[in-house]
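Reviewing the structure listed below.
Left out: one protein chain. Kept in place: all the others.
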Amino acid sequence: MLPNEIFDKLKIEFGEEIISLNEDPGYEPSIKVEPTNLVDIMLFLRDEEGLEFDYPSCLSGVDLGANLGVVYNLYSMKRAHKITIKVEVPKEAPDVPSCELVWRSFDWHEREAYDLLGINFVGHHNLTRILLPDDWEGHPLRKDYVQPDYFHGMKVPY
Amino acid sequence: MGLLDRLDNPYDVGDNIFLGTVEDVLNWGRSKSDWYMTFGLACCAIEFMAVNAAHFDFMRFGCIPRPSPRQTDFIIISGTVTLKMAERIKRLYEQMAEPKYVISMGSCSNSGGPYWENGYHVLKGVDRIIPVDVYIPGCPPRPEAFMDGMVQLQSKINHQAIFRKRKEMRPEDIAAIDQRQIELKKLRAEYEAYRIEHLDLTGVDNVAK
Amino acid sequence: MSEIRDVAIDLGNVHTEHMKLNVGPQHPSTHGVLRLMVELEGEIVVDVVPHIGYLHRCFEKVCEQNTYTQIVPYVDRMDYVNSMNNELPYVIGVEKLLGITVSERIEAIRVICAELDRIASHEIAVATFGMDAGAFTPFLYLFRDREKILWVLEKLSGSRLLYNYIRIGGLMRDVYPTFKDDLRDIIKTVRETNAEINNLLNDNKIFVERCANIGILPPDVAINYGASGPMLRASGVRHDLRRVDPYSIYNKLDFEVCVGTGTMGTVGDSWDRNWVRMLEMEQSLRIIEQAMEMITDSSEDVRAGIPKRIAPKGELYSRAENPKGELGFYIVGDGKAKPQRVKGRSPCYVNLSIIPEISKGYMFADLIIILGSIDIVLGEIDR
Partner (left out) sequence: MESNFILELLGNNIWAYLITAAIPLVFVVVYALVAILGELKIASWVQDRLGPMRTGPWGIIQPVAEVVKLLQKEDITPRNANKPLFNTAPFVVFTGSFAAFAVIPYSSKFIPADINLGVFYIFAVSSFTVIAILMGGWASNNKYSVLGAVRSASQMISYEIPTSLSIIAIAALSNTLSVSGIINSQSGWFWNWNLLGGQGSAIKYLFIPFLLVLFIVYFVGSLAEANRTPFDIPEGESEIVGGYHTEYSSMKFAMFYFAEYANMYVVSAMITIMFLGGWNSPFGDFMNSPIWQAFWFIAKAMSFVFVQLWLRWTLPRVRVDQLMHICWKVMLPAAFVSLIGISLLGVIK
């Protein structure tokens, strides 16, 4: 199924919550959606006849300057098509509904995005730091992150 | 100088006699029988596994792997030391029995390697937390380089003074030793206080509650 | 004579406790610096909680501070046992962003390098898996063969482990004249040793008893968890990115996608995962044999296509079949020399997250077997 067909199908089902379809050259076709009803959109993508995105490829958090973005790369093994779903939230209140129960794979991916970018996945059962130590301060992948000087008495910069 | 080197160059005492000191024998034993900890960190650990394997055969030097730090003589810091791992490495080093040695393998554990600039979570050199005896450069070092490091470590052990009399030591050494004794006592007292406070957690490392 | 006392045991007060065992970060079989919090009831595993991040080397932050070309060596260091396979999806992704294509000859060399490294990676996987089961000798036999592969790659790139060989738009340098002879030699040796390993390890009754029916991963769970690579294929799902989403020249090559069939137990058990790796080594040899024919001697300059300025604008998710599974790079370029964001989707990271699901109820020794069969590399998990 082509990206614009997927977009139309989503648009019919969810209306205003589906914002736009980006098919610029150089960009992979992606659909931008509102974060409010994300879990339902994901469930629709997973279960709807014809879409059946059963395989979660990747979840990336992106620092877009003013906003934080979450990018979901989905793939369907049955239909052999793929789509990118994008969500943007403001940096002050980076709340995105958690999709860990839609695809269990996103459990760790969401923890990683929380760890490195500070995106708050609402509804995640165990949203703790995964890569960095539990008492680490700040979210390193944000563009305005500054390296700490000391951590537990160890000097960090060279 | 090891006992076996003396075989080639004995003191002039006569035929079929060679002399050595007890220190030589002890140093010889330590240098020829090095048990290392089976412990790998990152990329260098793969090269280290290759050194162990059939082609390079690390056991030729008398190095035998042991899984438990209590029985090992030296530890190979083979790869990037992160801040999360650093405390564990320090602890492993403290668990080892004296005499103990450290080989820092590869740029990452020497100085942070390719992550020296932007690695916010990388310790820039393992010598910031534990003393290092031999540094092996390379990213990762070739097995040949690693073997050379091993030979360097063995010759270092061979030249160690085991029996040092206090009156023959330099005053600053004695002062350092005394200082260390005081530090150790303080650490012990702190540990005791900590242990009494967290008595129910002894033996369990950060149990996820 | 003392009085005979009636010793009554109040069974109501006898209670057992679960033992919490901390496996790692230094443990002989965690394959690096993984830490598992295991809750045991006797020998039975009740719960496993993996703790990772002991090798978090800030790959993604480093990428944002370096140019596209400078990132390639860091990509090498992600999954350090198969650097060539790491470079491939990254380089292909940047090439797609830039809109450049490379000649078939260069693609063939890339594919050969990637497949050689795939064999080397699978050899380490099988070797360490044997170690986990207590068999030491296959480890050394396989490493002896791996050394041969490393020699060839060293002759090509000048480096033993982390190659930095595949460049954006080309290669670091052309192949040397006796390259094909060396490849034929490797193909012969690997086939011989694999036959030996089958005798020594894979058909060994003790080994089969240890691995069969252990850590069964049903296909639907595997897909929902996003598992990939031999882990997914061992569950019977015929999904290989080289076949379903072909990149490079894989659509011109003839090879089989090997899946687990439950030869010794159930589909998707630890033995199957190991066996799929053994079968894939054979398929990689077939790929190398075919790709070898595509390297025609020509005067082509493999560095000619390397662009002077790399500053793409756009974003894409580029993925390729790594020996461990689907390795993907989500690259966002904003028209500057340094990327805005590079996210590595590491297969081991996803595969490891399944371990609490498939190891409950087995014994502690089985947990080690399951962990070995997943074939993790911590450098890629923690990045």
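Residue numbering begins at 1 within each chain, and the chains themselves are lettered A, B and C in the order written.
Note that in this section a contact is a pair of C-beta atoms (placed from the backbone, for glycine too) under 8 Å apart; a residue touches a chain by one contact, two chains touch by 3 or more.
Predicted model only: the values in this text are computed from it and were never measured.
Student: The complex has one chain that is not drawn here; which of the drawn chains does it touch?
Tutor: Those shown chains that the absent chain touches are B, C.
Student: Consider the whole complex, including the chain that is not shown, and state which of C:80, C:141, C:225 or C:349 touches that chain.
Tutor: Selected residue, touching the omitted chain: C:141.
Student: Out of C:41, C:192, C:209 or C:256, which touches the unshown chain?
Tutor: Candidates C:41, C:192, C:209 or C:256; residue touching the omitted chain: C:209.
Student: On subunit C, where is the contact patch with the chain that was removed from view?
Tutor: 19, 21-22, 27-29, 43, 130-137, 140-141, 144, 200-201, 204, 206-207, 209-210, 363-366, 368
Student: Which subunit B residues touch the hidden chain?
Tutor: The missing chain touches subunit B at positions 4, 25-26, 28-30, 32-33, 38, 54, 57, 59-62, 64, 66-68, 70-71, 73, 97-99, 162, 202-203.
The definition used in the following text is that only the chains that are shown with their structure count from here on.
Student: Could you tell me which pair, A-B or B-C, is linked by more C-beta pairs in contact?
Tutor: B-C
Student: Using mean CA coordinates as chain centres, what's the gap between subunit A and subunit C in Å?
Tutor: Taking the average C-alpha coordinate of subunit A and of subunit C, the gap between them is 25 Å.
Student: What's the distance between the Cα centroids of subunit B and subunit C, rounded to whole Å?
Tutor: 31
Student: In angstrom, rounded to a whole number, how far apart do the mean CA points of subunit A and subunit B lie?
Tutor: 45
Student: What parts of subunit A, by residue number, touch at least two of the other chains?
Tutor: Where subunit A meets two or more other chains at a single residue, that happens at 131-133, 140.
Student: Counting only residues that touch at least two other chains, what does the list for subunit B look like?
Tutor: 84, 117, 120-121
Student: Taking the touch rule as given, give the residues of subunit C at its contact with subunit B in the complex, in rising order.
Tutor: Its residues touching subunit B are 20, 22, 25-28, 32-33, 37, 49, 53-58, 61-62, 65, 73-74, 77, 80-81, 124, 139-141, 143-144, 146-147, 150, 160-162, 378-379, 382.
Student: Residue numbers of subunit C touching subunit A in their complex, please.
Tutor: 52-53, 56, 58, 60-61, 64, 97, 99, 221, 223-226, 237, 239, 244-245, 312-317, 319, 326, 328, 330, 332, 340-341, 343, 345, 349-350, 353, 357, 382-383
Student: What does subunit A use to touch subunit C in their complex?
Tutor: Listed in rising order, the residues of subunit A that touch subunit C are 24-28, 54-58, 60-63, 71, 73, 77, 80, 84, 103-105, 107-109, 112, 116, 129-133, 140-141.
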